[in-house]
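Report on the structure given below.
Note that one protein chain of the assembly has been removed; the remaining protein chains are unaltered in position.
Presenting chain A:
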Amino acid sequence: MSTLLNISGLSWKVLNKTILQDINFTVNKGEVIGIIGPNGAGKTSLLRCIINQANILTSANISGSVHLKNRLITQFSAKEIAQHFALVMQKNDSIFALSVQDVMKMGLLPHKSLFSLDSDYDKSQIELALSKVGLSHALESLFNQLSGGEQQRVLIARALVQASQILILDEPTNHLDVYYQHQVLQLVNKLNITVIMTVHDLNLASLYCQRLLLLDKGQLICDGPPKEVLAPEQLSKIFGLPCQQNFDAITGATQVSFYLEENCMQYSAISEPLSE
């Protein structure tokens, strides 16, 4: 596997508050990586540094480096970064009535020069990407009138039109119901491109990511396959709740469940008479 990204000694401090501290990891081509951790752990901040959003890496309070294909990311222009990374965010709304086609055409931007119009090839790429996410029929539909899951799929299709090598997703399953959570992550998994995403739901992350990065208070606590990263003692310490690891009977994936001590006692108090 060839290394695409190399993050080395990345630290970020704002007014004595540590956002990220000495983060080191590499990303290989074709990997699907999930970044997990509690709220405020630095998951989204790490994504912002990886894509050097708003030239964040040139800021004085950030140290360390991000290399893309052995070249410092700060040496890439914004357009070049957009040719390598496609970003899908949590929520995208437009006040204007954009069609799905209008949204898809945005993905062409990093590869287009000034004054350029759409070619027949562009149109075929848009149709192909929409067919990959199962939304061929929605080309003329209004983006704002699609369901949350469909909107996410359109944005993933836009990322495919962008033809970048690394797909970055920030909480792609937020605001989605269970069906769409699985549908979107399954789709991401089948694209056969490198994916880095932040995920809140640890069990979904385990099911769909080959590798997990566990962050806490800006530090990379663990980097490895789900079974290793989702160690109950580790998670208990970070999330502050007792945790149990088990394996899904159908998929075989590592799953974790958290519980409150008091809830267990309540449960046993209710269940005891029943068991008699």
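Rule of thumb we're sticking to: a residue touches a chain if its C-beta (ideal position, glycine included) is under 8 Å from a C-beta of that chain, and two chains touch if they have at least 3 such contacts; residues count from 1.
Here is the rule we go by: contacts and distances are computed from a predicted model.
UniProt lists the omitted chain of the complex under the protein name "Iron ABC transporter permease" (options: "Phenylalanine--tRNA ligase beta subunit", "Aldehyde dehydrogenase (Acceptor)", "Cytochrome ubiquinol oxidase subunit I" or "Iron ABC transporter permease"). Of the listed residues A:Ala97, A:Leu128, A:Leu241 or A:Leu260, the one in contact with the hidden chain in the full complex is A:Ala97. When the whole complex is considered, the residue among A:Ile19, A:Ala41 or A:Ile81 that touches the unshown chain is A:Ile81. Touch with the chain omitted from the figure is made, among A:Ile23, A:Ile36 or A:Ile51, by A:Ile51.
For chain A, the residues touching the absent chain in the complete assembly are 51, 53-54, 77-83, 85-87, 89, 92-98, 102-103, 105-110, 112, 114-116, 162.
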